[in-house]
Every structure is written in structure tokens, then in C-alpha cells.
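For this depiction, one protein chain was excluded, whereas all remaining protein chains were kept in their positions.
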Amino acid sequence: MNDRIGTTRDGIVIRGARILGGEPVDILIRDGLLVEIGQGLSGGETVETVEAEGLIALPGLVDLHTHLREPGREDAETVTTGTRAAALGGYTAVHAMANTDPVADTAGVVEQVWRLGQEAGYCDVQPVGAVTVGLGGEHLAELGAMADSAAQVRVFSDDGRCVSDAVLMRRALEYVKAFDGVVAQHAQEPRLTEGAQMNEGAVSGRLGLTGWPAVAEEAIISRDCLLAAHVGSRLHICHVSTAGSVELIRWAKSKGWDVTAEVTPHHLLLTDDLVEDSPVGSYNPIYKVNPPLRTRADVEALRAALADGTIDCVATDHAPHPVEDKETEWAAAAMGMIGLETALAVVQEAMVETGLLDWAGVAERMSCAPARIGRLRGHGQPIEVGAPANLTLYDPAVRAAVDPAGYASKSRNTPYQGLTLPGRVVATFLRGRPTVLDGKLT
Amino acid sequence: MTDAISHALSGARAVLEQPDINRALVRISHEILERTKGGENVVLLGIPTRGVHLARRLAAHIKQFEGRSVPVGSLDVTMYRDDLRLRPARALGRTELPADGIDGRTVVLVDDVLYSGRTVRAALDALNDLGRPQAVQLATLVDRGHRELPIRPDYVGKNLPTSKSESVKVYLEENDGRDAVLLLKEEGR
Partner (left out) sequence: MKRHLISAADLTRDDALLILDTADELAKISERSIKKLPTLRGRTVVNLFFEDSTRTRISFEAAAKRLSADVINFSAKGSSVSKGESLKDTALTLEAMGADAVVIRHGASGAPYRLAGWVRGSVVNAGDGTHEHPTQALLDAFTMRRRLGPLDGRKVTIVGDVLHSRVARSNVLLLATLGAEVTLVAPPTLFPVNVDSWPCEVSYDLDAMLPKSDVVMMLRVQRERMNAAFFPTEREYSRRYGLDRERVARMPDHAIVMHPGPMNRGMEIAAEVADSPRSTIVEQVANGVTARMAVLYLLLGGADLGGEI
């Protein structure tokens, strides 16, 4: 698996790439490291050349929130297909969420997932461990065993379920301090969201769909920030979706508490009125997601928060589902959207084209910050001599209609089909080895 | 009136004017009286919209000549048409039968223009669902020919030989502000 293009040669020189959007330079990669950055590099005859004129070089993207579905739902995604999708999206590392079947709540399961990622070889798969046994919300899983395993788990989450029991949440926050772990909370007060189908607001009222109030997210975030402060722990908030949540996180950070947060690409672009009326009809469950799409005001607040750093990073919440789980009536459909292959394009559209972030900001939000939060070594580092050669080359100048037909993901549940989005990932390098060249998997 | 003016400009020809229409209706009234033994047992059923106005005029003439009040009603045939699928669904006209109904009566159907005969066929079917007349007769202001069914009128105001590429338009005071029958060359045929 490791003998791909690029390893048979002595090294690779990338010509004319604009690091974080700066002036064009050449980058020489050898033995998995960035060995030289400058003008007119040759590196000798045995070096392969990648022309990168006009392309932006970013540190390889890191996703804190990916559902790879293996083990258990290999009909929706596998580690191989999911990491191929990640590579095409410019990612060199993904955090695989724990809600598999069996749940990733033991050292055995997390090691299996980690090893599958290693074998596939498209990007590093860093398993997330479940906080509670079977995501049941009752007993702590063996967090230490997962931390000590080969997978070296540092992020723990019951994602898909909220750790709603305040005592259990407190204990988890405290316990993971022993190995510098972090609890990533899916903030959703369960009683306030029983049967909830979409954002509670004017649209849900008209459509007769059970509402998902913003307060159900905000109540848990405020509680958990207070808990984290009380026990002096790190807390990470998954997929923040409301303007109110942003205010609470801003407040917690202003207190100096160690709270971090992520936002998904879809919450930066899409709004709940798509459920009522969209190019793909009314009540199309392609827009059904947890947390739900919110209002335009929420989208604006999330963008501003990502720009000013209140929200630390973008995480895809890539959630593949087979077609039969979406081609149903709304209430029966599964929640979630795929996102690995469109994340950078959506972030360019929502944040760069609007002037809210420059490419350095994109690198920080999509690579450095998530690697830092996940305590992931070898990823999310500045593009400097001596750093591991985890790189993404991106062409921001093109625009194209989104067409999932060619996606590497096993699933097709993208909400962007038919939209025109900017940008294209041209190449991805994982420790010097190209996983994607010329926009195609190697 | 703008409608009539535009027709005049586009080569429409008035084949009957108000006095002609009146004379025709007077004559038909007399014929009905002759053929039905003084209008005994007769019910006039107009087919909306203009057939209803014509039926009322015939009843008024009969009242004037014989002093007899002949019951008048309207019979909408839309739901019985055989060409419904050729056009978008259309609004229904009114069906109003005289209080004593049509059973055992001599029903005279009244329409403005008789052409293919399909409207009359639909009217006969509609009548069949509404009761059992003793006899059914047909009066029309204009018979323009080109029958597609074995139907013939009992009373005709004017036989008007036409080409299929032409159309016949009846204007009535009650509906259109003036009385006239126009023959139009249809464009684009």
C-alpha cells in the first residue's frame, strides 16, 4: 500500500505554490518532510515535479468530526471510502466518531479503526472514544484504556447523543485530565428535543414539524462551560449552530476558561427555509441534520464567530447515509450530510469570498486548531522547513456545479447538489506521499 | 364592444344583426307552438351561457303570443362532454331545472350554434340522469353544418354554410351588450 507514486523517487518539488496565499515559492519534499522552501529549487534529477502555479498551499486539513461508519454500517461508508473522500477534500487526518456498531468504547474497537486507517493509507484516522458505555449515558467507558491504546485516543465524545447527566459529564471532564484528553460534547438537551425534526421557528411552525429549539443546545453549552470551569477541565463543543451558543462560548472564553468549539460547513452556508422550499423540493431530508439548519441570523453569527476566533475550527460532521435512508418522508429519514469533499469549497464561499477570513485564517481553522484540540502530533503545523510534509494544494479560482456522482464517499447525501461552489483540491500530500494528484486519488 | 370592433377589423362578417335574430326567434317560437299543440307540456332548457338567454327570449315570445308561461331552465353539459381531456378543466355552468322537473314533459333544448353535435349528445346524456322526458327537441339559432353525430335540429334560426376554418360567434344583449352573429376567419389555419 505504501509504494505509490512519489515514493519511488527521491523526492518531490512543488513549483510556484502560494503558501497560505502568499508569493509563489517552490517546496522540496524528501523523506516525508519539508526540506527546502525557496525560489528556483531543483533538487536534482531524481525529483518529481508538481506544477502548482496559481495554487494555494495549506497545511493538510484536519477534521475533528468525521463519521466513517465502520464497523457496523459499511453500506454507508468504510474507513477506506471515507478516507479517500477525506484525501480528495484536502484532509490528511480525520477524527472518526465513536457511534459505530459496536460503539468505539473499548481499546479493542478504537485500535481496529485506527489500524484500518493505517492500512488504507489515504489519511490518518484518529479514533474518538465514547464517553459512556455503548453511548448509553449511564456508565463511563474505559477512557484510560483507550488513551493508552495504540490509537492514543485524546478526544472523547458520545456524538449523536448528548452526555446530558450533569454528574456524568462532570466526572468525564475531570477524568480525562489525567491524559490531557478532552470531552467533545454534542450539546442537545434530550427532553427539549424529543421527536424534534428541524429548527424551531417560523418554518417549523408552518411545516408542522416538531421544533428543535436553540435553547436545547444553549442550555447544555452553558451548563458544560460552568462545569468545565468548576473542575478546571478542557471542553470542546461540537457543531455549534446557534447565535446564542456563540454568545455563551464568547462569554466562557472571556472568563479564560479552556473551552473550544467547532462549526460545520453546512451551518456556515445553509438555512432552515430550505426545508420548506429548495431546488430539490419541499421536505427533502437531504437537509435533515443534527443539529438542524438554523436561520440566516444564526449563519451570520457563526461566520462572525469563526472569523473572530470565538469558534476555533471547522469540522465537517461528515455523516454518510445510504440513499434509502434519505429517500423517505422527512420524519423517517436519517440525520446527517456528507461534507469531506466539499468542506474547503464551502468555507471559501462562506468565509473567504465574504472577506471574513484569509487563507492563513482558513489554515488555522481547518488544520492547526483542530490538530491542537485533538492533541494530534504531526498535523496542523506551519509550512516550514523540517515540518512533516502534510500539504494540500488548492485552486481557488475555479467554480463548478456540485456533482456527487464522482465522489469517493460511498454515500451521496450532499445538500449542495446543483449549487455552484468555488475551488478545487488539486493535490494532497500525507507525509510527503501524494494521496491526491491533479484532483484524483493516486 | 372592443371585442366586436377587433373582429370587424380582422375580417369578421356580421351574418345576422339584431332584427334578424329577433325575427328568427319569433319564427321559432311560432314553430314550437305549432309542433307542440300550443306549447302544452313544454319545458325550455337552455345550454349555458347563451342558450339560456335564447330560451328565456323564446319563453317571452310564447307568453306574448299565447299567454302561456312555459317553464325555462338551464342545463350545463360540461361534466358530460367527450372532449374534457383536450383542454384544462373548465368552470361549470349552472343547471337549474323548473320546479316541476322534466319527467313526462316535452323538453326543447336551446343552444346558440349547432356544429358537430357533440354538445347536444352530452345534453341528451345529462337529461338521461335528470329524468325521463316524454320527448326531446332541439332549437338552435345557427346551424353551421359539419355534424359528426346523427343529430338534427327541430328548429333552426338560420342555416349558415361555413368552412371548418371559420368560426361562428354569437353575441347577445344580455351577455355581450349587443345582438349579432359574426362569421370569423380563424387565423393560422
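The first chain written gets the first letter, and so on, giving A and B; residue counts start at 1 in each chain.
Keep this in mind: a contact is a pair of C-beta atoms (placed from the backbone, for glycine too) under 8 Å apart; a residue touches a chain by one contact, two chains touch by 3 or more.
Computed from a predicted model, the values in this text were never measured in an experiment.
Among A:A150, A:A178, A:A202 or A:A297, the one in contact with the hidden chain is A:A202. In the full complex, subunit A touches the omitted chain through residues 197, 200-202, 204-211, 213, 281-284, 324, 327-332. Although one chain is hidden here, its contacts on subunit B can still be listed: residues 76, 79-80, 84-95, 125, 129-130.
To be clear about the criterion, only the chains that are shown with their structure count from here on.
One simple way to say how far apart two chains are is to compare their mean CA positions; for subunit A and subunit B this gives 76 Å.
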